[in-house]
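Please see the structure below; I have some questions.
All protein chains of the complex are present and in place, except for one that has been dropped.
On to chain A.
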Amino acid sequence: MRKLIVAATAALTVLGGAASAQESIKIGYIDPLSGGGASVGEGGLKTFQYLADELNAKGGILGHKVEIVPLDNKTNPQESLVQAQKAVDAGVHYITQGNGSSVGAALEDFVTKHNSRNPGKEVLYFNYAAVDPSMTNEKCSYWHFRWDANSDIKMEALTNYMKGQPSIKKVYLINMDYSFGQSVRTAARKMLGEKRPDIQVVGDELHPMLKVTDFSPYIAKIKASGADTVVTGNWGQDFALLLKAAADAGLKVNWYTYYAGGAGGPTAIKQTGLENQVFQISEGVPNSGNKAAMDFEKDFRAKTGISVWYPRAVNEMRMFKAAAEKANSIDPVKVAAALEGMKFDVFDGGEGFMRKDDHQFFQPIYISSFGSLADKTKEPFDEENTGWGWHIVSKIDTAQTMLPTTCNMKRP
């Protein structure tokens, strides 16, 4: 009898273990895996899959395995909604997306509506890169959490740095024609006007998103304007092609960018020969000097063949785990409650926190420039085999990144 009980218990344990192992946490990754945004979308997918593997190797989240479900949205909001619905129907309670605030806004609206109509089946939207400020201001949602600094925060930091560069006299703005590009140009005009009224904005261009194949006409225009500095929020191929055209025309200006490090960007900068003339603002760089981050970088590169371009994705996934453990549940409602106001030690060192008022994550951010690496032991990582890498020129602490929000959060 006793033997039977032991055997039965053992069998139950095995069965129970199998059952809980089956119940994995699915994260719907809704980003471009084809079309003009594919190069960045693929990089993001590799990053999230690596992070899921990392979590699973350490026992997952509360014993649940993490599984990334890739869904191709072609950088298209309508397509994204179709994919999101597909994901939800397949039992996904967490979706993550980053490329394109046009997509981000649509998804934010989707989760808000879905959750109010389907109580008990809530879905959370983890945003790792859609930085249109409106998503945490007038359009904010309780079900949306953003790990990337929003566009205004980045512009605030960039213009603070530009303020101290007396060589900047004439600035040209070129951006992609959608909500994010428009918010970059508006913020740049406003903030430069306040901080450096002597700077002249000699051009303000919006071009179609991810559709231009040759930027040389735009470069000719920049050249004709006599600008010494270009500010751009371009990403993906819109950055790589822009820089490539600049290289061909021999346009030697300073570039203040959001996403120069994206796929193709570093190669184009090296081809242009713009050493230390291209600046990027991000929440981390490979050569940050933080040991844990650099060990991670090394292993990540060895396994995926790309560099860590989304430290914020690392923060997102690790913080998701921490929040689930704090709530002792993987129920989205409880995880959301745990995430609010949560403090977290970020990937590249320092403390960040998820502001309760608008679900915007605040963290130290860095301005870095791209060029040859003098000390290979301190700065071992180059980009895209160019021999050049990012080095930090300025660090902005969490406290200095705080901007007020107009969010009027509706809590369930």
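By definition in this document, a residue touches a chain if its C-beta (ideal position, glycine included) is under 8 Å from a C-beta of that chain, and two chains touch if they have at least 3 such contacts; residues count from 1.
In this section, contacts and distances are computed from a predicted model.
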"Cardiolipin synthase N-terminal domain-containing protein", "Manganese/zinc/iron transport system permease protein", "Transglutaminase family protein" or "Amino acid/amide ABC transporter membrane protein 1 (HAAT family)" - which is the UniProt name of the missing chain: "Amino acid/amide ABC transporter membrane protein 1 (HAAT family)"
Which of A:Val92, A:Ala227 or A:Ala240 contacts the chain that the document leaves out: A:Ala240
Touching the absent chain when the full complex is considered, from A:Asp214, A:Glu275 or A:Asp299: A:Asp214
Sole contact to the chain not displayed, among A:Ala249, A:Leu373 or A:Ile392: A:Ala249
Candidates A:Gln200, A:Gln271, A:Ser372 or A:Gln400 - the one touching the absent chain: A:Gln271
Contact set of chain A toward the excluded chain (per top definition): 33-36, 38-39, 41-43, 177, 205-208, 211-214, 216-218, 220-221, 223-224, 237, 240-241, 244, 248-251, 263-264, 267, 271, 384-385
